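For reference, the structure I am asking about is given below.
For this depiction, one protein chain was excluded, whereas all remaining protein chains were kept in their positions.
Showing chain A:
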Amino acid sequence: MNRFIAFVRKEFFHILRDRRTLLILFGLPLAQVLLFGFALTNEIKNAKIAILDNDKSPHSQQITNKLLASGYFQLQENLRSNQDIERAFRKGTIKLAVVFPTGFTNNYEHGRNSQIQLLADASEQNTAISLTNYATAIIRDYTAERNPNAQLPLTIDVRSRMVFNPELKGAFVFVPGVMAMVLLLVSALMTSVTIARERETGTLEVLMVSPLSQGQILLGKVVPYLLLSFLNGCVIIALGVFVLNVPLNGSLLLLLAETLLFIFLALSIGIFISSLVETQLVAMFASLMAMLLPTIFLSGFIFPIESMPKPLQIISNIIPAKYFIGIVKGIMIKGAGLQYLWQPTLVLIGMSVLFMGLSLRNLKTRLA
């Protein structure tokens, strides 16, 4: 037991004395959460727009005011002609142009079909879609307010409600994603690198010619990273809940338990990688290629799995982060319990067993 404690202590020395390791361990999660939380957001605030009001009527004025009062839009300039629209888009100063045609009021008040043109800069397609949707909704609102009793024949009134995330906050999506990414990165990458380092420096040779068993050596490597990763997970959850206002509707205990399970899985993968490679550099690349990229692109963290081509959808099933993100979203946002989440939980357990088993099988009491 003494041996084991000494080993864990040594491992902590390694971690605490290496600035790069410390930075990855604690700087990375903070930077990720804050970056995604405040800088990289696809929510729309104060998008710059231009108005070309050929109608110059109270109606056009009121609709303009309503658009600008929404908080989504900010008036960049009032345009005078159609040529101006193209010029403004080319300069890139505006994202959306609203055009009131001549005779807008006339058509509107005489019950004829009146039109407003929305022109969006679709070089950023997601923003363009969101902006036109917001603007359309606001304009429709205006007509509805004006004519509350107007029952137009055979219109379908669509009313949508956003459940679980009525304000459409991005934080709800990326906090679980960042958590999965950081935990994978820290756990898998760091363990695989640290074991490869011992192999590279030759200290593994000396350790092998000692009474320490290979299992003890592995466990000694895992325990410190398990603790630190768990701490990391807690920090991310706390940041999400207290700084970014992500709700925690489900059980905190369940969330922590699932986090621990996921960390264990990531560590198993890290050990598995390290049992296959010889050097730190290879371990690092293997971890990044095998873990980080699929986690970002195929887990549904950034791109929805449903809109992927079929082959990629199938591949996404073997990405551990996919299941973990689902679980975290379920617990934090939907308040789901284990009765809804047993399936992904079981998948994570299965994967852990698989990778632990494989690495234990690869364990050698000798060099070759």
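Here, a contact is a pair of C-beta atoms (placed from the backbone, for glycine too) under 8 Å apart; a residue touches a chain by one contact, two chains touch by 3 or more; residues count from 1.
Basically, contacts and distances are computed from a predicted model.
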| item | value |
| --- | --- |
| Protein name as given in UniProt for the chain not displayed, "Sulfur oxidation protein SoxY", "ribonucleoside-diphosphate reductase", "ABC transporter ATP-binding protein" or "Ferredoxin" | "ABC transporter ATP-binding protein" |
| Contact partner of the left-out chain, one of A:Leu207, A:Val235 or A:Leu256 | A:Leu207 |
| Listed residues A:His14, A:Lys48, A:Lys66 or A:Lys334, member touching the removed chain | A:His14 |
| Interface with the undisplayed chain - residues on chain A | 2-3, 6-7, 10, 13-14, 17-18, 201-203, 205-212, 365-368 |
